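Apart from one protein chain that is not included, each protein chain of the complex appears where it belongs.
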Amino acid sequence: MDNQTTLQELKQKMADFVRERDWEQFHTPKNIAMSIAIEAAELMEHFQWLTVEQSKQLDDEALHDIGEELADIVIYSLSMANFLKLDLAQTVLDKMAKNIRKYPADKVQGKSHKYTYYQQNDDA
Amino acid sequence: MDNQTTLQELKQKMADFVRERDWEQFHTPKNIAMSIAIEAAELMEHFQWLTVEQSKQLDDEALHDIGEELADIVIYSLSMANFLKLDLAQTVLDKMAKNIRKYPADKVQGKSHKYTYYQQNDDA
Amino acid sequence: MDNQTTLQELKQKMADFVRERDWEQFHTPKNIAMSIAIEAAELMEHFQWLTVEQSKQLDDEALHDIGEELADIVIYSLSMANFLKLDLAQTVLDKMAKNIRKYPADKVQGKSHKYTYYQQNDDA
Partner (left out) sequence: MDNQTTLQELKQKMADFVRERDWEQFHTPKNIAMSIAIEAAELMEHFQWLTVEQSKQLDDEALHDIGEELADIVIYSLSMANFLKLDLAQTVLDKMAKNIRKYPADKVQGKSHKYTYYQQNDDA
């Protein structure tokens, strides 16, 4: 479906869901921001005690559950975009363009995003 | 852009961004899950001391900054979907369908999603 | 018990708990940091759909459950202090002293901690 589904279609479905339940009163930016953070924590819970390597080896049941948590994060993100009347695709494309400028491929090749303590000598 | 941008286009752009930097080694599920949670907290920070009502009244600068935080959440969600080879639109549509069954519009009308302590007598 | 319980006693109990289960292998800083964030989200969940005002009116059952979530946060914080061999009381007292300097009582009286968009004109 990713090939044929636009952000607008998903935003519309979410707007209908919220309106039909008279939940606009709850879907305020403060509450939705909390909700995204809560769902993100539920996603993390699947990886809490795994090594980074183990987190790459997931069986089908895990994949399904993790997919649902990821969906919840996206769903609340759509609701936030609806409330703020944001063009989400444009906002994402703009941020990606900013990241491309901020992290030039030839400079950051194979290095983790930020300066980290562990890696502080690795430009030597 | 929401009208014409598919999830696949955004996923592809993110996959290119990660691959061109040789960052697949960092974008493991455990790390991406943490990253989504970190960005979600940065989004929350904008609303930390506001009342729910105040969080609805945002000026243009706030809207811009909040949009960027929301974009970061979506960007990492795309990266997670890429790693897990998930059809994100399908996963979101499935979860929305599940939520529609779980929260029938006529039953939950105007009530907040979950049973909460505060509202425990409000069905009386 | 707050009057007679030192941080050291709690840290010791937590260290014993982890060692007796051979869980030092899991209680690494990365994992404990995730765990604190996960417990913090579980705490937030109790307030997700409440107004700020409603969040002040909690019944006994809510208080009990919220207390348990708060305990989990403190418990993992003790475990982090154990792993890092931090004197937690000293670290907290130092940070409090820093906050006192950063937010002079006479200057920030009744104003929320950070500059926020909503309140940008309230020094006028």
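As written, the chains take the letters A, B and C, and residue 1 is the first residue of each chain.
Everything that follows uses one rule, which is that a contact is a pair of C-beta atoms (placed from the backbone, for glycine too) under 8 Å apart; a residue touches a chain by one contact, two chains touch by 3 or more.
What you are looking at is a predicted structure, and each value in this text was computed from that prediction instead of being measured.
Asks: In the complete complex, the non-displayed chain touches which residues of chain C?
Replies: Contacting residues on chain C, toward the hidden partner: 1-8, 10-11, 13-14, 17, 20-23, 25-26, 28-31, 33-34, 36-37, 40-41, 43-44, 46-47, 50-53, 55-56, 58, 63, 66-68, 70-75, 77, 80-81, 83-84, 86-96, 98-100, 103, 105, 108-110, 112-113.
Asks: On chain B, where is the contact patch with the chain that was removed from view?
Replies: 26, 31, 34-35, 37-38, 40-42, 44-45, 47-49
Asks: In terms of residues, what is the contact footprint of the unshown chain on chain A?
Replies: For chain A, the residues touching the absent chain are 34, 37, 41, 46, 48-52, 54, 57-59, 61-62, 112-114, 116-118, 120.
Methods note: only the chains that are shown with their structure count from here on.
Asks: Same or different: do the copies chain A and chain B touch each other through matching residue numbers, with over half of them shared?
Replies: Both copies, chain A as well as chain B, present the same residues to each other, with over half of the numbers appearing on both sides.
Asks: So how far apart, in whole Å, are chain A and chain B when each is placed at the average of its C-alpha atoms?
Replies: Whole-Å distance between the two chain centres: 5.
Asks: Among the residues of chain A, which are close enough to touch at least two other chains?
Replies: 26, 31, 34, 37, 40-41, 44, 47
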